[in-house]
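Input: one structure, supplied below.
Apart from one protein chain that is not included, each protein chain of the complex appears where it belongs.
Coming up: subunit A.
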Amino acid sequence: GQTNLKSPQDLQVYVVNTNFTLRWNYTGNDTNVTFSAEYRFEDFTTDEMEWKELPGCQNVTHTECDFSSAITEYYDNHHVRIRAERREEVSPWSSIFEMTPYVIAQISPPGIELQSINGVIKIKVSPPEANQVQKMWIDDLSFKYNLVIWENSSNAEFRNQSIFPTDIIDDLAPDTTYCLKVQATYPSDSKEGLFSPIHCVKTTRKAVNVLFCATNVSVLALNMQFHLHWNNQYKQLVSYNVQYLIGYLKKLYDDYSVKWLSVPGCENITDTQCNFSSIITTTSGLFYLRVQAMSEYNKSCLSNEVKVDPLVTNEIGPPGLKVDISDVLLHIQISPPGGSENEVMRDHYDLSYRVLYWKNSSNNEEEIKMKEIKQTIGTISDLAPSTLYCVKVQAFSKAYNKSSHFSKEECVKTPGDKILPLIILATFVTALIAVLLVATPLVFVLYQAYNKIKYVFFPSCQPPLNIEGFGGQFFNSPYLSTTEEAIENCSIIEAIITEVNQIDFKDYKHSKQSSRDSGNYSNDDDTSGSKVSEETLEKEIV
């Protein structure tokens, strides 16, 4: 081969499904030039890496060729090269183009079937390689279809929506033309396929008899008991039929509309609620539910569908709580939500429990402490004695980010300290003794002082009664100054006469002054006689 011919450049492989197209550029003189390509792929079973002729790309005149028939191993790495030929001349081989078919392959547009009825659009999508024997996309169930829909008017909004192979596009305005296109995607491979051609369709008017349809269909589930609720504004008698569909059927390309089943116990009912726990036989698996309303004219209407993922839809109920106290340890016994026989929740939610406890004092709320435990029994130890504590517990699942309501509060008082009363008693007794020790001598001293004072001020001795005229002077204290008191001497004299032996003598002058008449004296002027008797008496006593 000569080196006059230029080799082709900028090799590109364009793959849609299993259609392989090779393209290149040729910058040299392209008169009477043909191109031929070679390929090889890494097959680890044989260690061969030999170049083979690429069928479909031999002696081509244009700068592109189709080599789909050559490639069968879509997951293996392939090398492709090409050269130009003119009669006997051949150019050098181009640089090698390396590729893995699956990685560079694009997804072709899917097929679309549209049906406009009842104000909604029913769409049926067929997979890109439907009815092909040789497939690039073996797993057509993993396709996720992306729908783009817009109103056929100026400055209309584009709406993106993910749809199942068989789906219904509702929430559309009636009597309006809509245009749409669909692409198939492989999310796990980050592949977005080519869009289908645009299809336009006009929506019909909505059927009038939608008044009796069930609305606001919702699910309330507690502790794996599932209830469906709905409303109906229609006043007349309507009977309902609750139906369910096993989730994965929507992923298939078969028509699942015939695969809806009736929920046992919710057929032909008039109540606007249904317990469908019986169909939730396992937590693994999604379900769809809908309500079929039948009016008395035998007209039926289907409600919206609700998707139920058992563990996600279900709400965990509050657990039961029992508390027990011993010393300063608080024992908590939790009964799991749904009862101890309900193992489903414990198994699948991987439940943990959050315990809240606080001191219940009369003043404003104390700090609430929290403890997380995995088992149904636990203890709290950092407690103060003789305090009222309140506890409440909630179950939660970290995996599903769900928590239940709190249980009822249980309050219990910690017992008082046993040592404390003893300490108090000992302190009291000691204090008592100390007080007594101090108080007794004090009292004694005070008593003595009191006695002395009393003795000074109020002596308890009295003069004898038979001493006369010693007046009040005798009863004045010998230590204190006497006051000149006008004392009635008569009374003193009486005292002298009546109590003879006890009287001190005082100046008898006072007795002279006495004006009192005693019985022993007469009223005559002769008083000398009395004086004499007084004197003799005085002498005798002295």
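Note that contacts are C-beta pairs under 8 Å (C-beta built on N, C-alpha and C of every residue); 3 or more make two chains touch, one makes a residue touch a chain; residues count from 1.
The definition used in the following text is that contacts and distances are computed from a predicted model.
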Protein name, per the UniProt record, of whichever chain is missing from view ("6-phosphofructo-2-kinase/fructose-2,6-bisphosphatase 4-like", "IFNA2 protein", "DNA topoisomerase (ATP-hydrolyzing)" or "Ribosomal RNA-processing protein 43"): "IFNA2 protein"
Contact residue for the chain not shown (choose from A:Y102, A:W150, A:Y234 or A:F406): A:Y102
Contact residue for the chain not shown (choose from A:P109, A:G247 or A:P385): A:G247
Chain not shown: contacting residue from A:M49, A:A207 or A:V312: A:V312
Absent-chain contact - pick from A:S277, A:N304 or A:S403: A:N304
Contact footprint on subunit A, counting only the chain that is left out: 75, 100, 102-103, 138-142, 144, 171, 187-188, 190, 215-216, 246-248, 251-252, 281-286, 304, 307, 309, 312, 347-348, 350, 398-401
